[in-house]
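After this line comes chain A, so read on.
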Amino acid sequence: MVTLQHYLILSAALFGLGVAGVMMRRNLIIVLMSLELMLNAVNLTFVAFSRYLGGLEGQVFVLFIMVVAAAEVAVGLGIAVALFRQKGTVNINEINLMKW
Partner candidate 1 sequence: MIDLVWLIPVLPLIGFLINGLLARRLNEQTIGWIGSLSVGGSFVVALLIFRELLGMDPATRVREVVVYNWMTAGDFSVNFALLVDPLSMVMMLVVTGVGFLIHVYSIGYMHGELGFRRFFTYLNLFVFNMLLLVCANNFLLMFVGWEGVGLCSYLLIGYYYEKQSASDAGKKAFVVNRVGDFGFLVGIFLIFVTFHTLDFNAVFKAAPTIENPEALMTLITLCLFVGATGKSAQIPLYTWLPDAMEGPTPVSALIHAATMVTAGVYMVARCSVLYALAPTSLLVVAIIGGLTALYAATIGITQFDIKRVLAYSTISQLGYMFMACGVGAFATGIFHLMTHAFFKALLFLAAGSVMHAMSGELDMRKMGALRHKIPYTYWTYLFGTLAIAGFFPFAGFFSKDEILMYALMRHPAFWVMGALAAVMTAFYMFRSVFMTFCGESRVEPHAAHHLHESPPIIIVPLMILACLSLVGGFIGFPIVPGWNHFGEWLTPVFAPAKAIIEHGHHGAHLSVNVELLLMAVSVGIAVVGLLGAYWAYIADTSIPDKVIQGLPEPHRLVYNKYWMDEVYDFFFVNSIVGFSRLLWKRFDDLIVDGIVNGAAWLTRGFGQVLSWFQTGLVKDYALSILVGLVAVIGYLVLKMG
Partner candidate 2 sequence: MESLPFPILTFITFVPVVAVLILLFVNRKSHDLLRSIALIAMLADFVGSLFVYAWFDSSSAAMQLVESHPWIPTWGISYKMGIDGISLFLVLLTTLLGPIVILASWEDIRVKVKEFLISLLVLQTGMVGVFLALDLFLFYVFWEIVLIPMYVLIGIWGNPARRLYAAIKFVLYTVVGSLLMLVAILVLYLTAGKELGEYTFDLLKLYQAHVPLQAQFWMFMAFFLAFAIKVPMFPFHTWLPDAHTEAPTVGSVVLAAVLLKMGTYGFVRFAIPLFPNAALDATWWICWLALIGIVYGAWVAMVQSDVKRLVAFSSVSHLGFVMLGMFAFTAQGLEGSILQMINHGLSTGALFLIVGMIYERRHTRLIEEFGGLSKVMPVFAVLFMVFTLSSIGLPGLNGFIGEFLILVGTFKVFPWYAVIGATGVIFAAVYMLWMFQRVMFGEVTNPKNLVLKDLSAREVVVLLPILVFVVWIGVYPNTFLKPMEPSVKKLIEQVETKRKAVAEREGSADRVVNREAGTTVAASLDGTRLHGKTAHEERSEWSK
């Protein structure tokens, strides 16, 4: 019998994985993907809740999240490309001109 908890735990795990990705990957592109992963986890939570509460609010919110996610990806990749042109790398550990 699947309960709300199942979904919530799943999404929490997904969220955690996303965070882990941001923490651990050096490749800028992958980091962006991990962010997507986090957002997806949130989406899952929303949908699960909307199902549980029987309200559409959550689903609508998910749509907007997707919009935002797409936008962010677009801009993010834009920056990534530009950076790659300038520095020839997508290793975010080498992107530290500014510190302290």
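The set was built so that all candidates are chains of the complex that A comes from, given by their letters.
The criterion applied here is as follows: contacts are C-beta pairs under 8 Å (C-beta built on N, C-alpha and C of every residue); 3 or more make two chains touch, one makes a residue touch a chain; residues count from 1.
From a predicted model like this one, the values you see are computed outputs, not experimental measurements.
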Complex member touching chain A, one of 1 or 2: 1
List of chain A residues in touch with candidate 1 within their complex: 19, 22-24, 31, 92-93, 95-100
